[in-house]
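Structure first, then comments.
A single protein chain has been omitted; all remaining protein chains appear in their positions.
Note that the chains are named A, B and C in the order they appear, and that numbering of residues resets to 1 at the start of each chain.
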Amino acid sequence: MDFLMHPLNLVTFFPLLGVLVILFLKQEQKNAIRWVALVTSLITFGISLAVLAQFNASNPDLQLTINEPWIQVAGWNIHYSLGVDGLSILLLLLTTFLTPISILSTWTAIDERVKDFMIFFLLLEVGMSGVFLAQDLFLFYVFWEFTLVPMYFLIGIWGGPNRMYAAIKFFLYTMAGSILMLLAILWLGIHQGTFSVPELIAKGGIPADVQLWLFIAFATAFAIKVPMWPLHSWLPDAHVQAPTAGSVILAGVLLKMGTYGFLRFNLPLFPQAAVKAAPVMAVLAVIGILYGAAVSYAQTDVKKLVAYSSISHLGFVMLGLFALNPQGVQGAILQMINHGLSTGALFLLVGMVYERRHTREMDKFGGLWKVTPVYGALTLIVTLSSMGLPGLNGFVGEFTILLGAWGAGDAGGVLGSHYYAGFAALGVILAAVYMLFMFQKLFLGPVTHEENKKLSDLNWREIATIVPLLLFIFWIGLYPKPFFGLMAPAVEKMVTLVHSAALAALP
Amino acid sequence: MLPITYYVGLSAVLFIMGALGVLIRRNLIVIFMSVELMLNAANLAFVAFARYYQTMSGQVFVFFVMAVAAAEVAVGLSLIVAIYRARRTVNVDDLSEMKG
Amino acid sequence: MTLNQFGTDLLVLLPLTFLLGWASLLLLADLFIPARKQGVMAALAALGLAVSLVLTLMQKGSTLAFGGMVVLDGFSVFLNVLFLASGLVAVALAYDYLKHMHLERGTYYILLLFSIGGMMLMGMSADLIIVFLALELLSIPLYVLSGFARPAEKSEEAAIKYFLLGAFASGFVVYGIALVFGATGTTSFAGIVGAVKTNALLNPSLLTLGGALLLIGLGFKAAVVPFHMWTPDVYHGAPTSVTAFMALGAKAAGFAALLRIFLTLFPSLSADFTPILWVLAALTMFLGNVVAIAQRNIKRMLAYSSIAHAGYLLMALVPYGHSGLSGDVSASLLFYLVAYGLTNFGVWSVVMLLERAEGKGLALDDYAGLGRKYPALAASMTVFMLSFAGVPPTLGFVGKFYLFRTVLEGGYIWLALIGVLTSLISAYYYLRVVVIMYMHDGEPESLSAPWLKASAWVTAIGLVVFTFASGVLFTWASQALLTTF
Partner (left out) sequence: MLLSEVSSSPALFHLIPWIVFFPVIGLTLNIIFNGRLSEKVVGTIASTASGLSFVIAVLMAWGLAQNHGEPVVVPFLEWIHIGTLQLDWAFQVDTLSVVMMLVVSGVGTLIHIYAIGYMHEDVQHQGNPRMYPRFFVFFNLFIAMMMILVTGASYTMLFVGWEGVGLCSYLLIGFWFDKGEDGIGNALAGKKAFIVNRIGDFGFLVAMFLTFWAFGSLNFVDVFAKAPEVAEAMPGVVVAITLFMLLGVTGKSAQLPLFVWLPDAMAGPTPVSALIHAATMVTAGVYLVARSAPIFVHVPTGQNAVAWVGGLTALFSATIAVGQYDIKKVLAYSTVSQLGFMVAAVGMGAFVAGMFHLITHAFFKALLFLSAGSVIQGMERGEHHIAHHAHDDLHAGKKKRKKKEEHAFDPQDMRNMGGLRHQMPVTFWVYLTGAVALAGVPPLAGFFSKDEILLEASHLNTPVYILLVLAAILTAFYMGRQIFMVFYGEPRTAPAEHAEESPPVMTIPLMILAFLAFFGGLLNFPGIQTLEHWLEHTFAFFEVELESLPFSPAVATLSTILALASITAAWFLYGREPLKKGEPDPLRRILGPVFTGMESKWWVDEVYWFLIVDRYVDLAWFLADYVDWRFWHDWFHEKVILAGYNAFTRILSVRVDLGGIDRIANGLAEGTQALAARMRRLQTGYVRNYALSVFLGVVVIIGYLMFR
C-alpha cells in the first residue's frame, strides 16, 4: 500500500484511474467523459503539487526515490526505479499542468469518439510523467516508447486530412531513433551490469571511444525527438495534422522528452563524449535556430509556422545544454518550460481560430484585432513571450542560454568560440521577423475577408485555458527565482560532474 | 571391398537426382517418387556407414525411415487422390491459386 | 535394461505416452460420438492435454531415458508445458472456429493431439533418430490438418504444398542425419559429443555437412528464409485454427530441435555455422518484414510476420558457440517463444472472429471500423500489433529486449542493428492494421464466439501484465536448462 501511495507512483499512474472510470462510461456520455478526464488531470496536477511540496530544492540528488527490484534473474538487473530531482521536477509539473489545459481546450473541438480521445490522452500523461521520473534505463525506455502509442492515435484519429501519413511518420521516425538507443541501453546493461541511471553515473569508466558511440546512439533518439536539425522532417507533418490538444502536448511536453534525455542521460552518462561533441551539437543547434527561424518566416500556414518555430526555440535549449555551464543549462531547462508554455499557448490560440474558420492559411485572415480584441491581445502577449521580450518568460531563458553559451566560448569553455552564441543571438532578430510577421498577417491590416467580420471573440472557457499559461509567462519573466531555485543545485552538481569526469579523462 | 566413398558418392548422386526430380517434374506422383528417392539415398548412406562402423544402429535407422516413408505415402497419396477428384489434374503447376 | 529401469524410463515419458495413448483412445471413441456432439471430443481432447500438462508439471530433474534416446530436463519441461498449453488454447479456438465454419469433425482434435505428441518428443529427443521421428510425428498430422477444410480448394492446395515441401525437407534432414552418422558412427547425442570431443571423426566435413542439412530441414519447419516459401500459402490456405496452432507449434518445435542440436552437438563448429546463421537470420528478418508490407490478406501478412519472427529467434541462436552464453541463448529464445506464442494466439483469435465462410473477411480492409464497433477487440488487436512490433508496454518488447541483449553479448552489433531496423520496418505494417481499424470507416461483423473472444482478451491483458511481471517468465525461462552430454 505504501508503495502504491508513494507520491511519484500516484502522480504517474493516477490518470489510469480516470481511464478506468471512463471505460465504464458510454461513448454517448460525452460531457461526463470530459469532466472525468478534466477532474482526473486536475487531481494529478494536485498530486504533482504535493510532490513539489515534498521536494527539497536544496538537495541536488534524486528525491522521493522508489527503487524496487523488478527483474533480477538471468543476469538482469532491472529495477522499478522512480525519482525526481531538480532536472525533472519542473518538467513533471509542466506535464501535469498542460494536460488539464489541453483537455479543457478540446471541450468543443473534439466531439467524435470523445471516450477514446480522453483515454488516450490520459494514457499519454502516464507515459510522459513516467519518462520524466524513471531512473532505470529499461523503465525509461518502456515509458519513452509507450508515449508513442497514444500520441499516434491522437494524431491518426483526430488529426487533419493527412493524419494517417503524419501519424505513421511520427511513429516510425521516433522509433527509428529509439531503437538505436535501445541497443546502447543494452550495451550499458551488459557491460556495466546495471540499468540504474544513478549507479551508471557513479560507476563511470566507459572508454572514451565507446562513450562516443553510445552518445551517438542516445543522441539520435533524442535529437529526433527534439527535433534537432536536420532530423526535424516529421515535425511539421505531425504538428499540422495533430488536433490542437495533441499539438499542445506534442510541442509542450513530448519534444522536451528529447532535450530532457540529453540532460539526464547524454551529459552525465557520457561526459567525455559530451564535452567532445559539444561543438558539433552546438553547431547543429545554431543551424536549427537560424534555419527554423528562416523557414518559419516563409510559411503560409500559421500552424506550420509555429511548428517550425519550435525547431528554432529548441535549438536554443540544445545550445544551452551543450554550453555545459550553470547559466546555459539552467537557462535551457527554463527554456524547456518556457517553450512549453508559449508554444503551447500559441497552438491553443491557433486552434481557437481554426475552430471558428476551419482554415489556418494566414492569407485568409488579417485585421482580426479589430474584430476580436481579446483574442488579439492574448495572442500578442504569447507572441512576445515567444520572441523573447524581456519581462516575459522567453527572455529569461534565451538570455541565460546565450550568456552561458557565450561563456562556454571563452577559453576553458567547452565550445571554445564565441561564434556559436553570436550566431544564435541573431536568432533573436529572426524570431522577431517571423513572429511579428505572423501577428501582422493575422491581426493587423484591414479585415479583408467577409467571413472574418463576424468572428466571435474568445469565450470564457477559452480564456480560462489561456490565462493560466499567461500567468506563468509573466511569473517566469518577472520572478523566475523559484524556478531557478528548484533546479540550481542539481544542475550545479551535474555540470561539476561532467566537467570533472571530462577533465579526469585528459592525459 | 569397395571404399566407403563410393557408397556415399552413389547415395549423394541419388539424392541430388531425387532433389532435381522434385524441381523439374510436374506430375505430383513423380515428384512424390523423387522425394522417396531422396529418402532412399539417405538409407543407402546409412547402410553403407553402418557397415563401415560395424554397427546395427544405422540399419535400424533405415527401418525407421522406411516406416515413416510409408506413413508419408499414406497421407500423400490420399491428398493427391483428393486433389485429383476435385480438379481432375495431377499437374503440380495447376496448384498455384495462392501466391504473392 | 532392468524392469526397474524401464519403469523410470516410462515415468520420464509418461506425459507423452499418456497423451498419445489418450489420442488413440479418442480415435476409437470418435466412432461412437455422434457428429452433432463434437463438443464432447473437444472436451475430451482438452482433458487429455490437461492431464498431460499436470503430469509434465510434476516432472523435474534431469534424466536420460531409454538408453539415451530421450532426455528429461528443464528445457524439455518448459517446451512441453508450452506445447501442451498451446494445445489447450488451440482446442478452445478450434471448438468455436470449426463450429462456425461447419468443419466439426472429431478427428481434428485427435490429429492435434498426435502433432503435439510429436512436438513434445522433439523437445525431449536425445538421439537423431528421435529427432527424425518427432519431426514426422508432428508434421504428418499437420499436413492432414492443413487440408482439413476439404473440399475447399485452398485448403487442399495448402495441404499438398506443405506435404510436398515438408517431405522434401525431411529428405535433407534424413540425409543430414546419415552424414552425421557417417562422421561419428552413432546417432545418439552422447555418442556424437563424445566422438567430437575425442576427435574420433571419420571426416570432419561430413559432420559439418550433416549439421548444415539438419539446419536446413529444421529451418524449414521454423520458416527460415530461404526455406520459408511454403509458409504464406499454407498459412493462407489452412483452416485458421490450424494456422494459429502451426504458427507457434511447428516453429517452436523447429527451434527446440535447433537449440538442442546446435547447443549440444555443434558448439565446436560455431566458426562454420555462425556466419551462416547470421546471414540466414538477417535475410529472414529482412524478407519477412519487407514482403509483409505488400500483403492485403491478413493471414498472409501474419504468415510473413511469422517468418520475420523466425528471423528474430534465429538471431538469438547466432552466438550459440560462445561459451557462457548458451544459457542466455536458450533462455532468450524460449522467452521470446512465449511472448510470440501469446501474441500469436491472440492475433489469430481476432482473425478467426472476423473470418467468414469461403475465405471472406480476411482482407485487411475488412478490419476497417473495428475500433469504433468493437473497441475491446480493436484494443486487443492493437496490443498484439504493438507486441509483434516490439513496442512497450507489451511482452513482445521485453522479448526482443532479451534477444537483442543476447546478440549484443555475443558482440554481433551489426546483426542487432539489422534486427532493430527491420523491426522498424515491421512497425509500419503492424501499424497499418491499427490505422485501418481506427482510422478507416467500415462495418465489420464479429462472430459471437466466447472462446475466441476470451482468448483475445486474456492474451492481450496477459501481454501487458506480463511486461511488468516479466520476472516470473524470466526465471522460468532461465531455469529451462539443457542437459549437457
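Here, a contact is a pair of C-beta atoms (placed from the backbone, for glycine too) under 8 Å apart; a residue touches a chain by one contact, two chains touch by 3 or more.
As the structure is a computational prediction, the values presented were derived from the model and not from experiment.
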item: Touching partners, among the displayed chains, of the absent chain; value: A, B, C
item: Residue, one of C:L113, C:V291, C:A339 or C:A368, that touches the chain absent here; value: C:V291
item: Given C:V89, C:I110 or C:L213, the one touching the chain that is not displayed; value: C:L213
item: Touch residues of chain B, complete complex, unshown partner; value: 19, 22-24, 26, 31, 92-93, 95-100
item: Touching residues on chain A - with respect to the absent chain; value: 165, 168-169, 230, 233, 236-237, 291, 294-299, 308, 325-327, 330-331, 367, 369-370, 373, 384, 389-391, 395-396, 399-400, 402-403, 406-407, 410, 418, 421-422, 425-426, 428-429, 432-433, 436-437, 440, 443-448, 478-481, 484, 488, 492
item: Residues from chain C at the interface with the omitted partner, ascending; value: 160-161, 164-165, 168-169, 172, 205, 208-209, 212-213, 215-216, 220, 225-227, 229-230, 232-233, 272, 275-276, 283, 286-287, 290-295, 425, 428
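Throughout what follows, only the chains that are shown with their structure count from here on.
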item: Centre-most chain [mean C-alpha coordinates]; value: C
item: Mean-CA-position distance for chain C and chain B (Å); value: 26
item: Between chain B and chain A, distance of the C-alpha-averaged centres to the nearest whole Å; value: 65
item: Sites on chain A at which at least two other chains make contact; value: none
item: Residues of chain B touching chain C in the complex; value: 4, 8, 11, 15, 18-19, 22, 28, 31-32, 35, 38-39, 41-43, 45-46, 48-50, 52-53, 55, 57-58, 60-61, 64-65, 68, 71-72, 75-76, 79-80, 82-83, 86-87, 92, 95, 97-100
item: Residues of chain C touching chain B in the complex; value: 129, 132-133, 136, 140, 143-144, 147, 150-151, 153-154, 156-161, 163-164, 167-168, 170-172, 174-175, 177-179, 181-182, 185-187, 202, 232-233, 236-237, 294-295, 300
item: Interface residues, chain A side, partner chain C - complex; value: 70-76, 113, 116, 138, 141-143, 145-146, 148-149, 152-153, 156-157, 163-164, 167-168, 171-172, 175-176, 179-180, 182-183, 186-187, 189-190
